[in-house]
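Here the complex is missing one protein chain, while the rest keep their positions.
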Amino acid sequence: MASAVAELPLPAVLRYPLATPVGRFRPSAEDGARARLGDVIAERFEAGGGADAKPIEVLRAAASGRIERTPTALLLHPDGSAERAPPLQAPSLVERTLEAGIVGLGGAGYPTHLKLRQALERNAHALIVNAVECEAGVNADRALLNHHADDVLHGIHAVADALGAPRVTLAVSAPLPAAIDVATQVVDGPYPAGWERALTQRLLGVEAPPGGYPTDVGVLVLNVATVFAIGRAWRRGEPLTQRVVTVGQREFWVRIGHPVAELPLPPRVAIVGGPVTGWPADVDAAVGKTTRAVTPRPAVATSPCIRCGWCATACPQGLLPQELWHEIAAGRWAQTERLRLADCIECGACDLACPSQLPLLAALRHAKSQRMEAARRDRAANLARTRFEARNARLAARAEADRAKRANRLQAPRDWMRPRSADAPRSNQPDPEPHAP
Amino acid sequence: MLSAALVSNFALVQFLGLCPFMGISNRLDTALPMALATAFVLVTSSVAAFALHVQLLTPLGLEYLRLPAFIVAIAAAVQFTEAFVRGVSPLLHRLLGVYLPLIASNCAVLGVALIATDSAANLAEVVALALGAAAGFALALACFAALRERMDEAVAPAAMRGAPLALVTVGIMALAFQGLRGVGA
Amino acid sequence: MIAALAMGLLGLAIGAALALARARFRASEDSVVEAVNALLPQSQCAQCGYPGCRPYAEAIVGGAALNLCPPGGPDTAAALAELLGRDEIEAAVADPVEVKAFIDEAACIGCALCLEACPVDAIVGANKFMHTVIAERCTGCELCVAPCPVDCIDLVPAQERVWQWPRP
Partner (left out) sequence: MTSRGVMLRVGVALVPAAAAATWCFGASVLANLAIAIAAGMALEAAWVWLRHRSLAAATDGSAPVTCALIALAAPPSLALGPLLFAVAVAVLLAKHLYGGLGRNVFNPAMVGYAAALVAYPTPFGDWDALTGATALDAMRFRDGATVAEAWGNDAFGAIGGRGFEIVNAAALLGGVWLCAMRVANWRFPAGVLASLGACAALGYDGGSSGSLGSPLFHWFAGGTMLAAFFIATDPVTAPATPAAQWLFGVLIGAVIFVIRAFGAWPDGIAFAVLFGNLAAPALDRLCLPR
């Protein structure tokens, strides 16, 4: 089946914001330089990495054109040329995945090469390809299986070969119309059935440790779009520059960096992401690697929280979103910690359950990012404090040593001028010890 | 003892000692130590007052000195508590501020001491009465502080924020305690 | 007579007991200073007017204003007010702009004056050698800027801030 997923026309400008939820990109392309389709234009490093750190994610141009650098984003003005960067070369799958700029396309955005490496280190025995659409109305994963099953299979084989011979399972939310050469399991259930922890538990009966990931128990879970991108990168040497996105009701091939404002949607009502986990688009928002959908924003009228607790029933982590909502509003951070705010996986199940239509997910996300920033500032303060105290101790020791030396210097000539006997008093005087009672 | 704790709760039924009740109940983490401090003073001072009354004042025929003697005993208990809190947690001492020495003027304390010497026959009864009163006061204070944390004053009418709404809340709590009227009678 | 004697003795006994208790629980403000210091950003920038974060913490415990810490910003002021149970912060504090020192290495003459000035040893280098700032350790305190004889140190916006989701 040829590409039945339509491709959106090239926009006037592609936009790559530098600050993203997973971290900050450092531009590697100069202002005004020309980039070819597939050239590396920005890199992301591990937080706190030094100057010689290796990138953990690369961003590649989705078209050929001129680069413009702004303080907050890289802009690419396409010139319509079809020139491409040379195909990817890295010989190992892990390296190739990094080279292609592939991250968890299901939404997490975690660099896939890191996940692959962890799976290899732990001799993962199972691979789950996750095509369980989490949110109603988002069909990007399904479109890939329907129209690009061959490349998905290539990706599956590439990963399976790298792992040895894992047990491969393709998890889908509804039976596929055409058979595919992989063990397929239909996973239905209340949202968020496609959460990788829940999926591992359900398909293989193993549970990731609290705070850990399925890779910790030897299970590699990859989103189907990620697997597809791996297939493309491994088989054809193509980097990740576009993805299938549900725009409104339909699926399109959209270039990474496509401005949300130029998508075929009514203006200024878009939310980036699915109807549940999405967030209202800024004027300058763009489709990113993890954007699975851009959806019209439903008009909602909220009413006050009545603490009905439905969000708590819906929460897959067993949190109490209603209590968190109130404690966040009151700014009682110690309480949010007791309520395990950091354990929220941002699935938005609470939003779906809330009879008052409250933006619980947005509040939780906001509070989580605030707490993470506060924790970072605390760490920085602690580092500065220990260094400051160490420096003070060093300066004090040096001052003490200087004083001692100066005192010595003042004393030395006197010693020298003294008669010899005084020079070594200890050897001349009898040891006092034997006379002690 | 249960009667002292609930049926004739000092704060909510007899409306004694409302000053710390209103003043220190903004936050649960300061209200709890305050409740404990008050409870401690209540118990020690009523025991001390009872001992003074039986061992010193009555044998010497000085019952008319009861009030000053009790007040001295209470003041001493408060001073001791203050020194203790300051030594254990200077931060807490700072947070409780003026309310800590103010326990001395908490009429619930003198009230319990007086009631104890009037009605109790022996030390065990005094201890039971004081423990009951202390537990009742501490429980009411803890519940009230937690309630105030749950209230979102920002959405209340401007005129009601702060003390007015707190007083309404105390009133409704007192209404609940009215329900126990007749119990134990 | 007996009355006065009894009350006097009572007072004396209680006074003695209390003196003993006070001696036993010696008051120390150190833990309060520590708690306050733990909330300060430790940039050691002295912009508060005290020679470092701990001196400011001591001053706060002694009654100084809570709004003197620019690197901490309103969050720090609020946290201090919460800790100490103070109701109001003297005046609004501006949101902090996090910066890092950056040495223009082409202009640096290797005088080592900034090394001396840095309170957290975040600058590496030696006499006659070019210096550079270890960004991770820099607190953006600005103390290295004034001593530089060739003005080769700039403060650039820091990039460490964690992604912030907007308030709904």
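Chains here go by letter, A, B and C, matching the order in which they are written, and residues are numbered from 1 within each.
The rule is short, and it goes like this: a contact is a pair of C-beta atoms (placed from the backbone, for glycine too) under 8 Å apart; a residue touches a chain by one contact, two chains touch by 3 or more.
Note that the structure is a prediction, hence the values are computed from the model and not measured.
Chemist: The chain left out touches which of the shown chains?
Modeler: Over the full assembly, the chain not pictured touches A, B.
Chemist: Considering the complete complex, identify which of A:Glu57, A:Asp141 or A:Glu323 is in touch with the unshown chain.
Modeler: Going through A:Glu57, A:Asp141 or A:Glu323 one by one, A:Glu323 is the residue touching the chain not shown.
Chemist: Over the whole complex, note the residues of subunit A touching the chain we left out.
Modeler: Residues 301, 303-310, 312-313, 320, 322-323, 338-339, 355-357 of subunit A touch the chain absent from view.
Chemist: If you put the missing chain back, which residues of subunit B would it touch?
Modeler: Against the left-out chain, subunit B lists 28, 142-147, 149-157, 160, 165, 168-169, 172-173, 175-176, 178-185.
One rule holds in what follows: only the chains that are shown with their structure count from here on.
Chemist: Across the interfaces A-C and A-B, which one involves more C-beta pairs in contact?
Modeler: When the contacts at A-C and A-B are counted, A-C has more.
Chemist: In whole angstrom, how far does the Cα centroid of subunit B sit from the Cα centroid of subunit C?
Modeler: The separation of the two C-alpha centroids amounts to 39 Å.
Chemist: Taking the mean of the CA coordinates per chain, how far is subunit A from subunit C in Å?
Modeler: 33
Chemist: Among the residues of subunit B, which ones contact at least 2 other chains?
Modeler: none
Chemist: Which subunit C residues reach two or more other chains?
Modeler: none
Chemist: State the interface residues of subunit A toward subunit B in the complex, per the touch definition above.
Modeler: 326, 329-330, 332
Chemist: Over in the complex, which subunit C residues touch subunit A? Could you list them?
Modeler: Its residues touching subunit A are 40-44, 52-53, 75, 119-122, 136-137, 139, 159-168.
Chemist: Inside the complex, what are the residues of subunit C that reach subunit B?
Modeler: 2-3, 6-7, 10-11, 14, 17-18, 21-22, 24-32, 35, 83-85
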